[in-house]
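A single protein chain has been omitted; all remaining protein chains appear in their positions.
Coming up: subunit A.
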Amino acid sequence: MPPTTEKTGTRGAPLRLGDRVFAGASTGAGVLILVILAGVAAFLVSEAWPAVTAPSEEIPGEDNIVLYIWPLLFGTLLSAFLALVIATPLAVAIALFISHYAPRSVATILGYVIDLLAAVPSIIYGLWGAQVLAPQTVDPTQWLEDNLGFIPLFDGPASATGRTMLTVTLVLAVMILPICTAVVREAFLQTPRLHEEASLALGATRWEMIRMSVLPFGRSAIVGGAMLGLGRALGETMAVAMVLSVSGDVTFDLISQANPSTIAANVALSFPESSGTEINVLIASGLVLFIVTLLVNMAARAVINRRRDFSGAN
């Protein structure tokens, strides 16, 4: 297209100034995202490289970078995954209540409250987790050890402070609940009315209607909301750093004093005292987190696309 505003191009209508400005601005914004992402990736790779090539004595505490990052990655994945397991069913239930069960006035208020939860800074969740929730978990975790100790998750010995992986997952679950709920609720509210009526007209109860019409329609939103929540849980820093008692052990035991840290919390806690190669090591762990987050998002896309034929959204 010629860069004049009123002249007709070789094919098509004249391109008006407003259209050109808008097209340019939106293209620019789209490109900017890619540039930023590429910039972040380039920074992480270039800064992480010295840690990979560094001699083993410069890696803090461990013989090589893999041994250093592995427990952190394990802790990150374990805490985020368990938070997701707790939060997703709860988010779906809340979203269903808001969209299909609650009277309209209650639903509106509840919606605001949920959104408000998302606005609470993570430092507050950290304080609450460490000061309020952790002491409360001491007795229940002792009970878990005594009665369900044969399950590796509750092997014990139960922590006397409550600053356990279990507490962290509970805090993370509360933190990701609002975003999951918001995404799922929007999808449920957009279920075509005709589809809901079609189920009810067949003599379905409200629950049967939800199972047949609402849940299939919201399936990709449930996956999407869960993945957004997972992304948040993977990267959550302050709440984990404040709550978790860290030893660096790789263990599935959720209720003991000895826990693996997470990548983000470890960076936050170690960075102020690091210098030289230690900083490169921390950035390398950040690169791993970056890659994991990318993989999680791509996996979520794949899941959503695979079910498109049956999604009902087309």
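We adopt the following convention: contacts are C-beta pairs under 8 Å (C-beta built on N, C-alpha and C of every residue); 3 or more make two chains touch, one makes a residue touch a chain; residues count from 1.
Note that in this section contacts and distances are computed from a predicted model.
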Candidate names "Sensor histidine kinase", "Innermembrane translocator", "Phosphate ABC transporter ATP-binding protein" or "Glutamate synthase (NADPH/NADH) small chain"; UniProt protein name, chain not shown: "Phosphate ABC transporter ATP-binding protein"
In the complete assembly, which of A:A13, A:L34, A:A119 or A:L194 touches the absent chain? A:L194
Considering the complete complex, of A:D19, A:D139 or A:E208, the missing chain is touched by A:E208
Using the touch rule from the top, list residues of subunit A that touch the missing partner. 104, 192, 194-205, 208, 212-213, 216-217, 309-312, 314
